[in-house]
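The complex is shown incomplete by one protein chain, all other protein chains being positioned as in the whole.
Moving on to subunit A:
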Amino acid sequence: MTTPLLEMKNISIRFGGIKAVDNVSISLMPGEVVGLLGHNGAGKSTLIKILAGAYKADEGEIFVDGKKVEINNPRDARAQNIETIYQTLALADNLDAASNLFLGRELTTPFGLVDDAKMEAESRKIMARLNPNFNRFSEPVRSLSGGQRQSVAIARAVYFNARILIMDEPTAALGVHETAMVADLIKELKSQGLGIFLISHDTREMMELCDRVSVMKNGQMIGNERVEDVTEDDILSMIIMGKNPKRDAA
C-alpha cells in the first residue's frame, strides 16, 4: 500500500464546552475523492478548516506524504499545497477577479510592486480553461453572478498547483450546466493525481463523484466506506441515525 497523501489522526477541537470535532481520523490517497457528509453542525466544515489552517486543533496530528506537518494558519496550509474552496467563497467583493485569485500571493514586478497586468493575463489564461465565457476581469467580483464568483474561487484553488483540494459545497450556488462543469473539473483534477475532499449535501452527486464517503455526526466519525460498498440508504441512515448499518451487521 502506498503512503497516503494526507492523514489526519485523532483530531479534536473544542469551542467553549462543545467538542466540535471529537477524535476524528481521516486519510486521502493521491487521485482519490473523499466525500464528507453530515448534517449542518456535524463538524465537517470545522474539520476541513483545521486542515486549511483557519482553526488550530486542540489535539491530533496531520501528516502529508507520511511526514508530520504543523498547520497553524492558512499560510502553512498553502505552503503544503493544500487549497480550499470555501462555501462562502471567501472573496473580497470590492476587488476584481485577478486580485482575488492572487490574494496573499500577488505577482510582483522587479521593484516589488504588484504586477496587475501580469496577474490579469494569468487570470485570463486559467479562466479560459475553467469558464470560457468569463470576461469581466476589471469589475469588482460583487457585480458577478453566483456561478462566475464560484469560478473565481475555484480558479484560485486550482491555479497554484494544489495537491490537496478541499471543496466545501462547490456546487451549492450553481445551475445545472455549471454543476456539470464542476463535476468534469473534479474528474480532471483527480486524473492528475490530486486528492480531493468534497463536502456536499447531495448524496447522489457524492455517490457519483467520490471514491469513498466519510460521515460525521455530532463531531464524531460515524463511518468511512468505499462508495461501491454502500447504498444511498446506508449513507442516509448514517447521517440521520448516526449508526453504520454495515458495521452493525458485521
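What we mean here is this: contacts are C-beta pairs under 8 Å (C-beta built on N, C-alpha and C of every residue); 3 or more make two chains touch, one makes a residue touch a chain; residues count from 1.
The rule is short, and it goes like this: contacts and distances are computed from a predicted model.
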### Summary
Looking only at "Ethanolamine ammonia-lyase large subunit", "Xylose transport system permease protein XylH", "ATP phosphoribosyltransferase" or "ATP synthase gamma chain", the name UniProt gives the absent chain is "Xylose transport system permease protein XylH"
### Contact partner of the left-out chain, one of A:18, A:103 or A:180
A:103
## Note on the structure
Checked against the full complex, the residue among A:68, A:142, A:187 or A:226 that touches the missing chain is A:142
## Note on the structure
Residues of subunit A touching the missing chain are 52-54, 73-75, 78, 84, 86, 88-95, 99-100, 103-106, 108, 112-114, 116-118, 120-121, 124-125, 128-129, 132, 142-143
